[in-house]
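For this view, one protein chain was removed and the others were kept in their places.
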Amino acid sequence: MKKIINDPQDVVAEMVDGMVRAYPQLVKKIPETFAMIRSDQASMKDKVGIVSGGGSGHEPTHAGFVGKGMLSAAVAGQVFTSPTPDQIYAAIKAVNTGKGVFLVIKNYSGDVMNFDMAKDMAEMDDIPVKSIVVDDDIAVENSLYTQGKRGVAGTVLMHKVLGAAADQGASLDDLEQLAQQVLPHINTIAVALSAATVPEVGKPGFELAEDEIEYGVGIHSEPGYRREKIKPSKELVAELVAKLDNSLQLSKDKKYAILVNGMGATPLMEQYIFTHDVLNKLAEKSIEPTFVKVGNYMTSLDMAGISLTIFELADEKWLDYLNYPVETIAW
Amino acid sequence: MKKIINDPQDVVAEMVDGMVRAYPQLVKKIPETFAMIRSDQASMKDKVGIVSGGGSGHEPTHAGFVGKGMLSAAVAGQVFTSPTPDQIYAAIKAVNTGKGVFLVIKNYSGDVMNFDMAKDMAEMDDIPVKSIVVDDDIAVENSLYTQGKRGVAGTVLMHKVLGAAADQGASLDDLEQLAQQVLPHINTIAVALSAATVPEVGKPGFELAEDEIEYGVGIHSEPGYRREKIKPSKELVAELVAKLDNSLQLSKDKKYAILVNGMGATPLMEQYIFTHDVLNKLAEKSIEPTFVKVGNYMTSLDMAGISLTIFELADEKWLDYLNYPVETIAW
Amino acid sequence: MELTLEKYLVWMKEFAQKISDQKDYLSDLDSKIGDGDHGNNMARGLKAVSESLAAKKPTDLTTALKITAMALISKVGGAAGPLYGTAFLEMAKLSGQTTDLDQLLVAAVAGLQKRGGAQAGDKTMVDVWLPIVNKLKADQLTDEEIQEAVKSTKPMEAKKGRASYLGERSVGHLDPGAVSSGYLFETMLQAEVGK
Partner (left out) sequence: MELTLEKYLVWMKEFAQKISDQKDYLSDLDSKIGDGDHGNNMARGLKAVSESLAAKKPTDLTTALKITAMALISKVGGAAGPLYGTAFLEMAKLSGQTTDLDQLLVAAVAGLQKRGGAQAGDKTMVDVWLPIVNKLKADQLTDEEIQEAVKSTKPMEAKKGRASYLGERSVGHLDPGAVSSGYLFETMLQAEVGK
């Protein structure tokens, strides 16, 4: 493991401090926690707060999206480990202006349980809290008997949509309804070229041969659905778009937003080439997305790979929400 | 080599197309070239155009900085290879509104010669052209008898300052003067954990052992000044800040901007930890930077590593220029 | 079988020591079918439990259980944090009414299942907690029974937690949470808690 870090136990503490000290105009830390809130939170009135969070290692998610028009707070856990309820609760309290707080949770058992406990705590304080559990990763089949689909890069689009609506005055109930409507329309699938190395673990989450890739991996090195030899970008795209087509029933009569997301170690050059192939593949279906974003948004430490999110814009307003101006570190 | 690409010969063409198709509202391509200009160029009046460019592989540099308040055009060469004069000339012609065009060139012999030839061509067309050759990398000693210092991540800050000034109506002469004043105050130094692999070459530009780092490398895998075993971030920072202190004579009575730049494969987590250590190290000298930016801005394909740029804000206006709003893909 | 404050403190001390000793092993197990942090998570949590108990010097069992729950909830994180935390919180809640170990553990396992929704056979810590609480009620709990419960998770296919993403590939590996729960009950026996 070769990383620019100090003691592996301190990575989250030092990262959070680095972030709030680099961008004091945008984010500040709730003392004694790894929860970051908007620096202008004190001036917030009459708006529903939006809190997200999860394990660290997905930077710029989540704190990079804290700011006007997007999240009110982000809570960082240890690397790939859900934050604890007390910290989530501290964030909820800090951003509640009296209109309640909406939680965006990725569908991992740890996240769901910790956020649930925080919700219980907040409700004991009479803070109204609602939430959405994002499960956009179509690599894993949904099933009543399992954990269900995972929450991955599509979560960033959920943040964006909800953040814009909240900034325009949506109520807690409005946000809940919006989140539920949006959720099934955001689907993601990834391909990995290498796994992430968690600092405290010191070795990659899995091993891929020098010429191997794996389709369908999650953002914590969860296994995917197939391994094979590396292929040209065009063919990777064909595989991923076919999966998304299958789940979303892509149609030239609908409008779409696209998020091409680098996993941390994949250069932008590759991401743009991949994007080019995605746009070509969609063009074959006479689809021209009305919104495209490319970059490292929901990463997995130093994993090489890419994810493709397609968001069907079933409601015209959703595009406006995506284009709504924000003041954040990373959107 | 494991990369998300198609034919290595097509990487630049496909990347450029991916970029302009993803962000048509911001950038468009000059047909038959790899030069990208602002999508709203047609509406530009009475402002000096700013053109930059260089080899590809440094994304989001340069096209990611094209847009209102920053660059008017970016010209992409082959990977790590200067663009050709005809393409630079096409960009100059396209962005000239009658007020002339200012070129930002990184100090590499190829870049300097190709931009010079383009300048000659433009001058034959009576387009006034001036330029700055950025050489912020203090790893290489300057000398009359050599190529001199290299141009690296500090170039992005030069783009930002000049772009803001141009947007506010600075003349070609104003920009030349500003660029010359700013130049010596921007210094950069890097540390590499691994080298970049150029797609057409297929293997890394140099090899570092699993526990080795190299100080002072350039953005095309140019050699640095020392190899040693990997150290904690704190100690890397101590080495780099000492070098910058030596060249800039850091003082608590001056104001500074900081750019922490990831080289492509280094996760944001590491960049923020490094930033945290930089801010601590500067605090030891009672220096608190007035502007900090962290992220992948001047990359070197899939190289792992980081560079630190310190920009002494000798003139108050320079901070305003850094904070001036822009509409670009990547600033 | 009454749980006293004194015995409880011995138990937690031994449990914390065991977790600290087996930290790497637990993380190794987790990296086979999860994300490799279970040892780090538990070690961080138990360290906090020890420190918090030492600092706050509780004078009654309820307070001690509550301190434990809070330290686990606020330090373990991940899935194990809320699960272990809830288990101890439920014990704390009930301990005002009774200090009977069986009854406390019955409440704990109920909370654990409510929090995580796991059933017997889902390849989670529940597959250790459920049989052990039953054996304890029948006064038949031995080290061998604990080992057996832990081992029973090996052939199972995970239905909850991160391991469930592996589907069939989770078969053949011990569940890390089951192993750490095994340590909890082993050290309980060692501390002669119920005696």
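Letters are used for the chains, namely A, B and C, taken in the order the chains are written, and counting of residues starts over at 1 for each.
One rule holds in what follows: a residue touches a chain if its C-beta (ideal position, glycine included) is under 8 Å from a C-beta of that chain, and two chains touch if they have at least 3 such contacts.
Owing to the predicted nature of the structure, the values given are computational and were not obtained by experimental measurement.
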{"item": "Omitted chain's touching partners, listed by label", "value": "B"}
{"item": "Hidden-chain contact residue, picked from the options B:S52, B:T84 or B:T309", "value": "B:T84"}
{"item": "Residue among B:K106, B:R150, B:H276 or B:K293 that touches the chain left out of view", "value": "B:R150"}
{"item": "Absent-chain interface as seen on chain B, which is shown", "value": "55, 77-87, 108-110, 113-114, 116-117, 140, 145-147, 150, 198, 200-201, 205, 218, 220-223"}
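By our rule, only the chains that are shown with their structure count from here on.
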{"item": "Graph class of chain-chain contacts, one of line, ring, star, complete, other", "value": "line"}
{"item": "Maximum inter-chain contact count - chain pair", "value": "A-B"}
{"item": "Euclidean distance of C-alpha centroids - chain A vs chain B, Å", "value": "29"}
{"item": "Interchain centroid distance [CA atoms averaged], chain A/chain C, Å", "value": "31"}
